[in-house]
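First the structure, which I've put down as structure tokens, then a few questions once you've had a look.
Note that one protein chain is taken out, while the other chains of the complex remain in position.
In order of appearance the chains are A and B, and numbering begins at 1 in each one.
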């Protein structure tokens, strides 16, 4: 049996995205109509690092479809502690479930899991700092619902643009739609990496990099706020210096358009004040709800017959080169065949997308 | 949408209690008749401190109604670790579930949760040393089933009467029924606090405070035993001095009436010997079963239309005064609006019921 996985939103052709987004909105209109579709099916949520919100969102999605859920939320309670490889765990969980959502601290882990999953589609629920496609799906469903469109938008993205994988995924996704403009609001230390600018340039998207939120907020159709994640900083001092630079409060919000929408991947710490929550432009809590509908739509599509073929790897298997990224799953699970795509004088790891010079 | 919460049994009018208790007894007669009522509904059990028994009782109740369950049992696995406020967690879980049971180590946490829950009724499954209304509901269902009445009873309560929140709740509840007499059996160090005596006095209930269990056991219709909780003592020495004073054994039990019933909120440690378990007067294991039926009845009532309105706060919001109780949720989650009711020269915190002088 072949099956289709969701490792990166880019794996899916754009018409599939639209398909899933529109199914999500149909579900939102009347969720009870979809209850029972997954009766007798089991979702395994394999969370090698805790993420209560994402795990509960998947669980809720599967249960609202009438399916069931098994899984774990903690590596200490898993067989990993007994020295089992990820590949073996996945092969065994294929016997216990019908679809798998995996969260892992290492980059490329979801693709590695998919490579060993013969029977169950695998959904990437976050692989280290790399990808988190169902968050991006959530963002897209929110935009379609709240703005009615995914193109012709001026999108401000504010906060941690360097480490925030949800930011990178969202930029990649929205750069594929026509005529979107990006306003990238951050400190120099937390600016978007060069490869994201390359994507924007290749897509012909206009973007600006600015420091001040207040100066640009009036231009925006969408403001995507992000949390400064303590765990991404090397020192407490660096974190403290950056964490409170961007705070969206009612004063700054008074400068924004009436129809601007504020999104946030949550959890929020201090970067949006509680007074903003009551403003109709704040849609970040609704976003969590759209996330459940998006995941319901995704599960339905992934367990239905698909009319496209999917390869996980395009390059040849090359055993000579270890991946240069210490957080790549191939450096922890050393039995995994290495796969690279050649790109000029570089090799790109097909698990974590790290580039290495040859 | 408005919704009703259960923070304190006192929130409900007495006819509602009777209503829920009698529904519980109807369920007990034929539990399978109620299977399917909650089909497609999800209960979130948010346990910020572990309590396997209470959590499994709620889970069993929801599953026996045909509903489903999500949640967590451990604060380390929750988004709390990422710095999320309780208010945000509740707003998000409103998207994932239909009803919420919350357990929290801080007092007033369930009311704070309710204040942020727009769509889901919130059940207090224990907030620090403050309230635990579903335990009291369990006790009342047990008494109606085993004694046939909630009035005209002589009720002995033995053990930790100082820190035991289940004891305080039960006394408050039973003081509302006619002609109950209380025999309060404890050491001086673990005697009931003054405010409980005030409640008994206001209700016109007769009560006596005694040291010896043997001397009074013959008078009792009900003996409510409690565990001396190690975690409530400041030192190991104080705990050791108190823990074995009250032990119900077959010798003491031989002095009791034939129709007396022994209740215990469980877990039991050494305060009831195992020989007592086989006595027909011991109903504490049945009590755990009645607890499931009580929670089934509660879930049904809370997810049905209610004909009464519920306010969470009656006093005005006053930001000037921090609550004097260091374990009050308002001191940990500082964004919460403070609410106090004036009572003479005191303010009473509407979260944790701490009184502060003004």
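We adopt the following convention: a contact is a pair of C-beta atoms (placed from the backbone, for glycine too) under 8 Å apart; a residue touches a chain by one contact, two chains touch by 3 or more.
Because the structure is a prediction, the values reported are computed rather than measured.
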Full-complex touch with the removed chain, picking from B:210, B:241, B:269 or B:358, is B:269
Sole touch to the unshown chain from B:195, B:211, B:285 or B:335: residue B:285
Those residues of chain A that touch the unshown chain are 40, 42, 44, 68, 70-72, 76-79, 81-84, 87-88, 91-97, 335
Across the whole complex, the chain not displayed is touched by chain B residues 32, 35, 50-53, 56-57, 59-60, 63-64, 66, 69, 73-74, 230, 266-269, 274, 285, 288-289, 291-292
